[in-house]
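Of the protein chains in this complex, one is absent; all others appear in place.
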Amino acid sequence: MLRYLTAGESHGPQLTAILDGLPAGLPIDITQINFQLLRRQKGYGRGGRMKIEQDRVTIRSGLRHGVTLGSPITLVIENRDWANWSLIMDPVKPIPAALGVRERRLAYETHTPRPGHADLAGGIKLNQHDLRNVLERASARETAARVATGSLARQLLEHFGVEFASHVIRIGEAAIKKDVPLNNLERLRSITEESPVRCAESKTGREMMAAIREAKKKRDSVGGVVEVIVRGIPVGLGGFSQWDNRLDGRLAGALMAIPSVKGVEIGLGFAAAAVRGSKCQDRIFYDAKGDP
Amino acid sequence: MLRYLTAGESHGPQLTAILDGLPAGLPIDITQINFQLLRRQKGYGRGGRMKIEQDRVTIRSGLRHGVTLGSPITLVIENRDWANWSLIMDPVKPIPAALGVRERRLAYETHTPRPGHADLAGGIKLNQHDLRNVLERASARETAARVATGSLARQLLEHFGVEFASHVIRIGEAAIKKDVPLNNLERLRSITEESPVRCAESKTGREMMAAIREAKKKRDSVGGVVEVIVRGIPVGLGGFSQWDNRLDGRLAGALMAIPSVKGVEIGLGFAAAAVRGSKCQDRIFYDAKGDP
Amino acid sequence: MLRYLTAGESHGPQLTAILDGLPAGLPIDITQINFQLLRRQKGYGRGGRMKIEQDRVTIRSGLRHGVTLGSPITLVIENRDWANWSLIMDPVKPIPAALGVRERRLAYETHTPRPGHADLAGGIKLNQHDLRNVLERASARETAARVATGSLARQLLEHFGVEFASHVIRIGEAAIKKDVPLNNLERLRSITEESPVRCAESKTGREMMAAIREAKKKRDSVGGVVEVIVRGIPVGLGGFSQWDNRLDGRLAGALMAIPSVKGVEIGLGFAAAAVRGSKCQDRIFYDAKGDP
Partner (left out) sequence: MLRYLTAGESHGPQLTAILDGLPAGLPIDITQINFQLLRRQKGYGRGGRMKIEQDRVTIRSGLRHGVTLGSPITLVIENRDWANWSLIMDPVKPIPAALGVRERRLAYETHTPRPGHADLAGGIKLNQHDLRNVLERASARETAARVATGSLARQLLEHFGVEFASHVIRIGEAAIKKDVPLNNLERLRSITEESPVRCAESKTGREMMAAIREAKKKRDSVGGVVEVIVRGIPVGLGGFSQWDNRLDGRLAGALMAIPSVKGVEIGLGFAAAAVRGSKCQDRIFYDAKGDP
């Protein structure tokens, strides 16, 4: 059973993850982890901070000469901007006296909770007046550690022939015009890697970029929808003995635990509401002689 | 920390749930549990089986004279149709020899997996040729035990002023025309209890019923969308220290663990994709002086 | 992964356990469960209550015709003395008004915490003035549910050739004179089943009985030590990736969770303190050419 913990503040010295439960004997490709970290950082119209970071993973346990030992794996992603933050974010050293009251207040403390973030709720929950003490961990920066950990899980699944692809199907008003073919995920991956917005349709991709530019011009932001495709899953993952081993629930729980994700669908999703049962895609197993 | 296990086959003698972690001293209203079980069984156009069941809960531990002891609570929902199933579903007694080969095959065994169900995957996973051994537990009947357990959790939350309401916003092509007001959940509850399809708009409700009747006439089914509203949640539920204590993830995980649920949204949900960040409802905490 | 919850008060209507995770296709012998429940109730010098109970298990889910389905198993042990307790322990009905103040106080409430029990700590923890609300669940009666659940786990292990035996090696000052041979557990089991104190040496067994009688005469009690022997364990149970999958820790944790158990040893146990490393029994794998 895989389990993991992550740690690290957004502007702290490093993110760390410990992944327990990966079996022994699996060769791990570090460049794959770094490739996924790079994909996380890309993004049309992303701000300056992402350029600074250039995340790279270091592995500090659990492998020997690139092969898993069956022991827990430690992943470290150093904060490349740490030098600029060490004074006010040092885990141990006290805040320097030399920091003037004004600088201290400006650089150090944050008292205005941002909408749509954990600042206000976290400040109340943890009894913190300086909201930096909240936002540093609540930050989506933490997902870099999940991406690195996820890349390990993906390498395990790929070892068993499971294949992954994802593409952006909507940004703002710009949405793809037709479903992508699911039978050639390698091609889908190579097309979306070329697109700055990971869109499989080049014209729609340009509309998406325009939507982002326009929002950015007004100092605003815009949302999107991503489709994730997984093929080759072995039969029987998850279970139905209890609510907490249902595969759909586990997938949705993991996805909605990503701060920016506000909705998850599986299969037809919400569209199923307007579709007759007899038309549902899942009906591919339907046997005409079967009891409906 | 609340945790629970449920047990019971769809046509077995009973469903059972054990809920651990409810604090001592909470008065429990059994009629509320039965009311929620009744709500689960209602439904415009539902088949005959639901009429048979008439679920009622019996409490076998964890309360004394209607008040929680802090010890685990046992909930039992007996199968009112057990007499008809006892021969072929008895947990212990062998299948009677008197059952002829043909009857046995007809009544007892199921070899055709139904689309959209766990039959095929479960049969492979558990190495079962008689798929009744799979579908009996994979059945959505199990959610009756979750409803009863959930009613206990709800009574705990209501004790602290948390308020719940839900209503159906879409069935097939029929969808509500405008958002319901969120400031009077009691009124919303009373309106939807009157509606056979739990719709807050009477005209839309009639369209929903027509959609169901039409699908049923063609021996087909149709989907829907439900909105759940919770008010008065204390600040700070969930957390952001790890992926698995994020509140959104936990809610989505629990909802998607209900067999029929194929999509979950929180807040704006997928609509957020087409909405500028500055227009998002969550921005109610926005402080004009704050860093956006 | 096996997990289970138990429920039920000592004088409530029933004990219930739900065991999740037993694989499908395992034949279960109910008489084995009842045999283990009977063994739990026996005991030289035990009081009257044990005679009343005569625990018997009923299975309400998870099996079909005596074979596991892979779905959770519900075990019920009814309280055979429930009729005498229903008035003051009913989970739902209010305490009858007819119960006079004096009777009520005598039969119903308990205000004096017993030494060596959870009464005092539980009363403070759960804010209960009537300590019956604490002791009913803290009671060792709950271990009957664990015995029934454990019998299912044992049947799974026995299916794979794991063999169990246990015997009493000390009661008060009476202790066995020499180690029992470990190579014939069937013989050990049959000898100890014959002994009222489960002692493998008949003379020592009589000394143990005398120790119990003597203590009882003085309205006192006396302790003992049990040795549990398990053979045929597959290599590799437990693990060393984290503290919480170490087999020794899991065994000790389960044993010390039995209210009366105050110490646990594995292998040489405390005796290892006085034995040179080179003499330790575990050294059987020692290879003379190996690095010590």
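Here the chain labels run A, B and C in written order, and each chain numbers its own residues starting at 1.
The rule we apply is simple: a contact is a pair of C-beta atoms (placed from the backbone, for glycine too) under 8 Å apart; a residue touches a chain by one contact, two chains touch by 3 or more.
Since we're looking at a predicted model, the values are computed, not measured.
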Among C:Leu2, C:Val228 or C:Val261, the residue in touch with the chain that has been omitted: C:Val261
From the list A:Asp55, A:Glu136 or A:Asp248, pick the residue that touches the absent chain. A:Glu136
Omitted-chain contact residue, chosen from A:Leu63, A:Ala121, A:Ala165 or A:Ala274: A:Leu63
Of the residues C:Arg114, C:His159, C:Arg213 or C:Arg231, which one touches the chain left out of the display? C:Arg114
On chain A, residues whose C-beta touches the chain left out of the figure: 3-9, 12-18, 20, 23-25, 30, 59-66, 69-74, 89-95, 126-128, 133, 136-137
Contacts from chain B to the absent chain lie at residues 1, 20-21, 70-72, 240-242
Where the missing chain touches chain C, by residue: 5-6, 110, 112-116, 118, 120-122, 124-125, 137-138, 142, 146, 170-173, 215, 218-225, 235-236, 239-244, 246, 248-257, 259, 261-270, 272-278, 280, 282-287, 289-292
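The definition used in the following text is that only the chains that are shown with their structure count from here on.
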Check the residue numbers that chain A and chain C use where they touch, and answer same if over half are used by both copies, otherwise different. same
Determine how many degrees of rotation, between 0 and 180 and to the nearest 5, align the Cα atoms of chain A with the equivalent atoms in chain B. 180
Whole-Å distance, C-alpha centre of chain B to that of chain C, is 37
How many angstrom between the C-alpha centroids of chain B and chain A? 29
Could you grab the centroid distance between chain A and chain C? Build each centroid from C-alpha atoms only and quote it in angstrom. 46
For chain B, which residues are shared contacts with two or more other chains? 5-6, 137
